[in-house]
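The complex appears here minus one protein chain, its other protein chains still in place.
Showing subunit A:
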Amino acid sequence: MRYAYFPGCKIPHHLPEYGSSVEAVCAALGIELVKLEFNCCGWPVRHENELASIFSAVRNFAIAEEAGLHILTPCKCCFGNLKYAVSRLEEDRKLALLVGSLLARDGLAMPRSMHVSHLLTILDEQVGVEILQRHAATPLTGVKVACHYGCHALRPGNVTGFDDPLAPTLFERIIRALGAETVDWDLRLECCGHPLRGRDDVISDALMRKKLEGAASAGADVIATACTYCQLQFDKERDLLPVNAALRQAPPAVLVTQLIGTALGLDSGAVGMDKNNIPWHAPIL
């Protein structure tokens, strides 16, 4: 298993623990990550200029194709935008020509095929639940996990093809393989609110609160995230609330690779659990 690793823009500075834990988990499970110099996936600029967004996305596919690799990303927003660009090129011939001419100016060719997978898909389809179970040296027995899916991977389902957009099961399968329990959580498919950060902080906070309260009332110990932005919202942004805010007591957010890394017994420095602002410790049995 060899993939072009697409961490996205936010990991290097804002969430380095996701990057280090992804690399550690992939190394432990035999997934080789090749680091190419990608550019932004184009999602952030889509609010302002869709052509810039799609060109950014397709340029990454061109870079991956030059290396003969498929893209693997741990970020749902990067995944969603890369997928969206593929669907737009397929339906709009004129747009494809325009993007092709922009690529040519950078000395790149229009990629013949464009493949991107989210990390969860690779863990589920390529690694498999059995291998995960077998590698889980310290299973997360008794931990109740609320799986947070992340909008941009899930919807629109016909574009992303990630899982059943109305009743997905992929995330839970992986978490259960680690020995943890998954809780039945009504809001697991809802938005974390991060896309509105800086645009409408009131609604962003309201969406975050609703989700965290929902996870707490579902009886979860932790919320598992598999997206850079979701984790930033539930951890770093939540930490900006007043020190006495009740929401701090809601289940902490933990990256899926941190949970896997803990179950696999990987080096704690790479897993980076101590870098989370709202702390969580795996129970010691």
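The rule we apply is simple: a contact is a pair of C-beta atoms (placed from the backbone, for glycine too) under 8 Å apart; a residue touches a chain by one contact, two chains touch by 3 or more; residues count from 1.
Here is the rule we go by: contacts and distances are computed from a predicted model.
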{"item": "Per UniProt record, name of the chain withheld from view [\"Hydrogenase\", \"4Fe-4S ferredoxin-type domain-containing protein\", \"histidine kinase\" or \"Oligopeptide transport system permease protein\"]", "value": "\"4Fe-4S ferredoxin-type domain-containing protein\""}
{"item": "Identified contact with the non-displayed chain, of A:74, A:165, A:252 or A:272", "value": "A:165"}
{"item": "Per the touch definition above, residue among A:152, A:176 or A:238 touching the missing chain", "value": "A:152"}
{"item": "Residue, one of A:55, A:79, A:171 or A:234, that touches the chain absent here", "value": "A:55"}
{"item": "Touching residues on subunit A - with respect to the absent chain", "value": "9-10, 12-14, 37-40, 42, 44-52, 54-56, 59, 88, 95, 98, 102, 105-106, 151-152, 154-157, 165-166, 190-191, 193, 195-196, 199-200, 203-204, 206-207, 210"}
